[in-house]
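Of the protein chains in this complex, all but one are displayed in their positions.
On to chain A.
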């Protein structure tokens, strides 16, 4: 292998570091109308009247949209597979507003100043309704957040809007009560995870224009261009063929751009005025009016025998989807399906609960997608079990965790939104991850050292798994096209959001064709030009789209050999292609020369090949995370001294880029564990609506992160690869909580773990 397993530089790297105009807002036409959105000051209200006359009279205002003059098609903004596993509970603009920041009206003006001025001139009369701000009191509350008659969800989603329930899920294997009764040791506790904001550096941005055929073109910073096209078609009431969606460079996504946000508003302005229109969210809007991670509550019961063999795991959950049910069911199911199979030797397992509406900003997709929430709860409870058993937490994992060539019944029962697929874990070096991580952090010494003093050190660990795409639902495709100089265009619907997937997919194509990666010219993604792909989410690009690229490249190789056979007038069996030359026993021709002949001289034809792929399974990457902390018992301050992550992502296509994915995920997970907290006032107004109040980790907060990739080979992946996009984020919350317990004997069960909480717990000890 030459091109894969190689840390080559990103193909677009130089353009990015030198600041080329490649992001959505850099490319918007200069004459675009500026779109601004008036947002609700109330957590829950009905709009009695909107008076737009004064704003309309303002010079430079070209279009004002309210619920009275926009299409009323109910839809979901969540960019997921189809039929959609999120309820249809959103209109482009509605007479109800359901959180502080919800869209009330839209203005488009010739410049930003005028647009902002126009917002001030809109006069809105609200009937204020009683909001639901506590997700534990939402179910069955008197206030019904979605009273609309045309609310819809697919049969497998089980929404109950009259009781503020966006989705419900229940599964069970074995006799839970009996196994708990038969357990020697039982741990039972309640855990909470908070809302977290994505804070991708580039805010949400989109622009639109009409092309010369009267089609709507939307250029947007999105992870899911093909889903955007489908959702827009539904929301606007246009046929899909009338819409083209183009994705330029994306300045980070993390799930926050796996949805539509400003797209319908610019699109409608363009449809109404015929003019280009653009929207660029302020950071305040990104915080207040896009997505957060779903806050969740878990009641976990684990029973084991005295030797530490886990017999039963029972998890009851409650998830807060905010004002709209985007990704409600699927994040909740992932909380079970991407954690529980790790402990595959249990006799009984149960998972279930509700996803409820509240009048908070909507929750949506976010790296880790439910798995990180449940990982914190279950991996904290595992630690508690280990202490109760007087057993080393590492040993407890070693006894119970899943190993190579094993399976779990959960795989078949729980997918994302629907049933899953039965699979055997063909590649799993979790055992090696656990062992290596323990050595690297010096677990043996540090875990057992007697701890005294004002500043106390401790270590903790957690294990995690994720998936690689959504099996049997999410599809990717790729087209390769030979150019007359022997280079190839690689057209991919897959969406590079900063992960380096354009590079990785080019490497895969190059490897199959045995050409240098620089001879592959990737282009992603444009719904008119590139083949279908569901986009960048669910850790799918390397695995799903990568397999599609591999198939396309294999077909292209066949096409080249066929063209060579025709040229030499011999059967294909006598022709070989080594990446440079097409050869028979007696003759040879370079690829470049053959391409030139094909396009200009003889037997003229274009060589192109398309491959598509849908996973029959979703092989999980695995990880062991080890944290070393120092806790100041006088102040509760926690310093994360070291974090060791050992990850099995199969065979990495580009080891550097895979490692950076883990490092970035860890920092985000550390943020969730220790710093980041979305806070509201008593009326549901967001207090953490800028980067001064919402604290993501800075360079100074992130100390020693050590990441090692262990090599496994996933037979269903391209060149042995599995995914790596999400797994890095999963372990820090539990591992850090466990390390704090190891250091000072206090157990923090709600995130983030702040000095206040630690100090309070120390005082109550």
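FYI, a contact is a pair of C-beta atoms (placed from the backbone, for glycine too) under 8 Å apart; a residue touches a chain by one contact, two chains touch by 3 or more; residues count from 1.
Basically, contacts and distances are computed from a predicted model.
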Query raised in the report: Which name from "Acetate--CoA ligase family protein", "(2Fe-2S)-binding protein", "ABC transporter" or "Nitrite reductase small subunit NirD" does UniProt give the chain that's left off?
Result: "(2Fe-2S)-binding protein"
Report summary line: Checked against the full complex, the residue among A:44, A:254, A:357 or A:567 that touches the missing chain is A:254
Query - Residue among A:344, A:375 or A:499 touching the omitted chain - result: A:499
**Report entry** Sole contact to the chain not displayed, among A:16, A:171, A:521 or A:561
**Finding:** A:16
Report summary line: Across the whole complex, the chain not displayed is touched by chain A residues 7, 9-10, 12-23, 25-26, 113, 198-203, 249-252, 254, 280, 282-284, 497-500, 654, 656-657, 659-660, 663-668, 690-692, 696-700, 702, 705, 707
